[in-house]
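Quick notes on the structure that follows.
All protein chains but one are shown in place.
Now for chain A:
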Amino acid sequence: MPVFEYAPAPESRAVVDIAPSYGMFIDGEFAEAGDGKVFKTLSPSSEEVLSEVAQAGVEDVDRAVKAARKAFETWSALPGSERAKYLFRIARIIQERSRELAVLESLDNGKPIRESRDADLPLVAAHFFYYAGWADKLAYAGYGPDPKPLGVAGQIIPWNFPLLMLAWKIAPALACGNTVVLKPAETTPLSALFFADICRQAGLPKGVVNIVTGDGSTGAELVAHPGIDKVAFTGSTEVGKAIARTVAGTKKKVTLELGGKAANIVFDDAPIDQAVEGIVGGIFFNQGHVCCAGSRLLVQESVQDELLDALKRRMSTLRVGDPLDKNTGIGAINSAEQLARIRALADAGEAEGAERWAPQCELPSSGYWFAPTLFTGVTQAHRIAREEIFGPVLSVLTFRTPEEAVAKANNTPYGLSAGIWTEKGSRILWMANKLRAGVVWSNTFNKFDPASPFGGYKESGYGREGGRHGLEAYLDV
């Protein structure tokens, strides 16, 4: 059979107009940092500098919190039906500008346009639609007849889904009547600043949404600021623990969405082709920069060879490269720092005796890249089976009985997600019951929806985002 090569299918960059520099967004205005400090944000696929962004300091954070406090008085007093309309407007504008935002997100983050266009942006709009509808129905949410907002929410989001994490944080906060100060990640600040412009277009009152840009130090200032009533954080477990220590003894309410080391468990009766798609999507979606990624494949010993052959065949068809090419399956690693971490852990996997495999694939010469990688012969003691790699690296372990699968799956301090692949319904329900994880995908993986609660057990953090459960984080209950 002849092999047809892919022709280049680049999405146009012309739909997005990136300014050479951006201020942060405080009280409805873009502003420089008080001390004039800036940092650069670049495209991880080319290392091209996209723009310069203000590095917020102590005083900038303080100004943003004060603006949010002032806006809280009027915003929380608005009838829920009016708040709802603002959120519906935002959702609509996001839909209108979704192509522009998808290209921007792929440029700044390195993720394939196929994912930013088909996964991130539709979910971003859906989150605002979902929570818009709650704003005037909070009395029915199960938190009492008249639940109150908390006040000012300080929100810190990661670089893996910059705009989606913003939507997860801002939509429920505003629906409940809170105002927010949000800090996007240092490597991916641009879509949040474009969102500020969407707030302006929607006529959102000044100070309701404030965006402070900066690194971890800006985030730490925000968490420690006495003027905030609520901390919402998505990111690493290590930083989550530091935040939990900072807020100890205060009245600040906290929700943390942290790391994971999910087991994707495949039984011998699983539909192999579907399972392989689920495994590939589970670990290689978004370059593996996913806290709920299925990074530990637990395969029943009797189908190990068959499954691994199919998996390797499938992995050989993955296309790594230009994020803006519509045929790209795996984009760039988000930063040099993250690439170094992935390399170090993969090297540790080899050093500790696991067997490394990656398909033949040519990586671009500039930018940050890591080929989709598989480790076999992994034991539970290996670092690659215990630590979150946050990259396109899959560790394969085996089991014989369902009990052993459960024991190995739960053998981790994390508890965010898990996957089960089997045709046997009773086994799915039994396993789902036994797994200590906040989200269990059976015969599917990495599905998200604004109506569905998401969040972890154990060291994967506390609180839930999404659904009715997600409202609790922003109400005084």
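Operating definition for what follows: contacts are C-beta pairs under 8 Å (C-beta built on N, C-alpha and C of every residue); 3 or more make two chains touch, one makes a residue touch a chain; residues count from 1.
As a convention for this text, contacts and distances are computed from a predicted model.
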UniProt names the one chain left off this complex as which of "AtuA-like ferredoxin-fold domain-containing protein", "4Fe-4S dicluster domain-containing protein", "Raffinose/stachyose/melibiose transport system permease protein" or "Aldehyde dehydrogenase family protein"?
"Aldehyde dehydrogenase family protein"
Options A:24, A:103 or A:126, residue touching the unrepresented chain
A:126
Filtering A:84, A:231 or A:258 for touch with the omitted chain leaves A:258
What residue numbers in chain A mark contact with the hidden partner chain?
126, 142, 237, 240-242, 244-245, 248-249, 256, 258, 413, 428, 432, 437-444, 447, 449, 451-455, 457-459, 461-462, 464, 467-469, 477
